[in-house]
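Partial complex: the chains shown occupy the same locations as in the complete assembly.
All chains are identified by letter, namely A and B, in their written order; residue positions are counted from 1 within each chain.
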Amino acid sequence: MTAVKKIAVLTSGGDSQGMNAAVRAVVRSGLYFGLEVFGIQRGYQGLLNDDIFPMDLRSVGDIIQRGGTVLQSARCLEFTTEEGQKKGAQILRNRGIDGVVVIGGDGSYQGANKLTKQGIKTMCLPGTIDNDISFTDYTIGFDTAVSIVVDAINKLRDTMSSHERSSIVEVMGRHCGDIALHAGLASGAETILVPEVEFDLNEVSDRMKQNFKHGKRHSIIIVAEGVGKGETVAQVIQENCPDYEPRVTVLGHIQRGGTPTAFDRNLASRLGDFAVRQLIEGISDKACGTIDGKLVATDIDKVVNTKKDFNMELYELALRLSQ
Amino acid sequence: MTAVKKIAVLTSGGDSQGMNAAVRAVVRSGLYFGLEVFGIQRGYQGLLNDDIFPMDLRSVGDIIQRGGTVLQSARCLEFTTEEGQKKGAQILRNRGIDGVVVIGGDGSYQGANKLTKQGIKTMCLPGTIDNDISFTDYTIGFDTAVSIVVDAINKLRDTMSSHERSSIVEVMGRHCGDIALHAGLASGAETILVPEVEFDLNEVSDRMKQNFKHGKRHSIIIVAEGVGKGETVAQVIQENCPDYEPRVTVLGHIQRGGTPTAFDRNLASRLGDFAVRQLIEGISDKACGTIDGKLVATDIDKVVNTKKDFNMELYELALRLSQ
């Protein structure tokens, strides 16, 4: 006996690489354990439009390696109202769907939480590149986003070394500096500007000058968008160090695309399967994640109300190693 | 009997992928044909500083795949004066160097031309990603730069399809729209804005609206930096089509880095070898290139005074295929 018989899966909010791998895992695990599985197109908006269709093994074939989300995503104001939430639950009940897996970020989690209050069992998966969700080591897409930034900086290094210049790279992360931090450590950036740590651009300029004096042939500054535009940082640096014209790169939505890394595919596969098994056991209203590498389900409420810790140790390591 | 006995090679101006492959070809071909070969560090500035060193087979080992230039590059005001040019020629004569291969763009070519006037045999190779040099099908680095842009747009596609959005990608090319053109054709961009073709942003917006109506799930606009900032284009589009918030990506110097493509390495290898063989035959003051795939040497003077043709046929093809 399973606690659910028919489940649905949707993706919501900004897309991230690995969402398709998660959808695939939900569908195939669901079918494996004898459930009927449905896809909801375009997130909560699609739910309200009853844009729901049955999924079989083949419907998720050949998607594990694709970026974006085959279920698409959209914003939905209506679902933020109680009326909308009731309507959504009713549409699911009409189809006999008793469990929903929601893949997305913070806002999507809150939607799931509301749906639970309307009597639908829910499970959330962290699908966002920003790694800004608490109670999970990593979000699905984060590793790929970091890889893309690091790959871009690999390219910048070549040309910087040829000209002795500094490069400013603006990366995603409104409230969470994790992309900047992990990409900065991996690419040997001298400076990592994140929302979680205060900084002084004059000090940054001074350190840059010192480094060039000591023989460094290039200087990389990573800026999480949450602290401001790369262009703004460039202007201050330019004034302080007119010799080393900084060049700005804005990676933008490139960070959200591309084929997911093996790491993200495997994280997504494990989490998708875990979510299904939790629903089958009757567990609901939880956000799935890995903590210290282990699969864990935490109350949605707790997850959305806890700010993710910033890893100061890693931040200090990055600075220590980029001398 | 060869017309030159000792030759030197330098890279100048903005670096481009494949410069190292060209340096390698000059050095190894030179040695193969019995010449002594020298490297000049940091372009014309290094020449004036007598920053010149002998190169052997191993000195160019393991560089064919590296971006940037191991010889580095720099600006040099002094060499734009006749006095500087005389000094440079004298330094070369002091070392017995009678031929120089210059790898770079337009400005570097003019330097070589001046050096010839001071009695040094010269050969130029087109080392710039912009493809803005006439009398050659392609410049060294162009194919790699286009690949980088196309790879970035591959990533954008995923996320755009998930959200039905438009993307604006600003690419390099101040006077020459070739990167935008070739990357636009290869990535199916609906709109390609280049300095060589007039355009009207209102028409662009209208076409975009039409395309979305007809079922397109994303819209890509490539902007060569020569026509303006991507951000500026975004603002106009945003006003005309508030539904499809355009996102801007500025690829910047990423386009200049990374390992060169096989195409660029082979072009660079052929050109570097050709330049050496030309010098050996006593030919001088020429820019090497391929025309219709064949190796050709053209007077530097003629090359710097001829504007590169824009390929309107290819431009129209790109539009025809991106409906």
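Quick notes on this structure:
Please note the rule applied: contacts are C-beta pairs under 8 Å (C-beta built on N, C-alpha and C of every residue); 3 or more make two chains touch, one makes a residue touch a chain.
Remember, it's a predicted structure, so these values are computed and weren't measured experimentally.
Of the identical protein chains in this complex, 2 are displayed in place, while the full assembly in this structure file contains 4 copies of the same sequence.
Operating definition for what follows: only the chains that are shown with their structure count from here on.
Taking each chain's centre as the mean of its C-alpha atoms, subunit A lies 36 Å from subunit B. Looking at the complex, you find that subunit B touches subunit A at residues 11, 14-15, 17, 66-69, 72-74, 148, 152, 154-164, 167, 247-254, 256-258.
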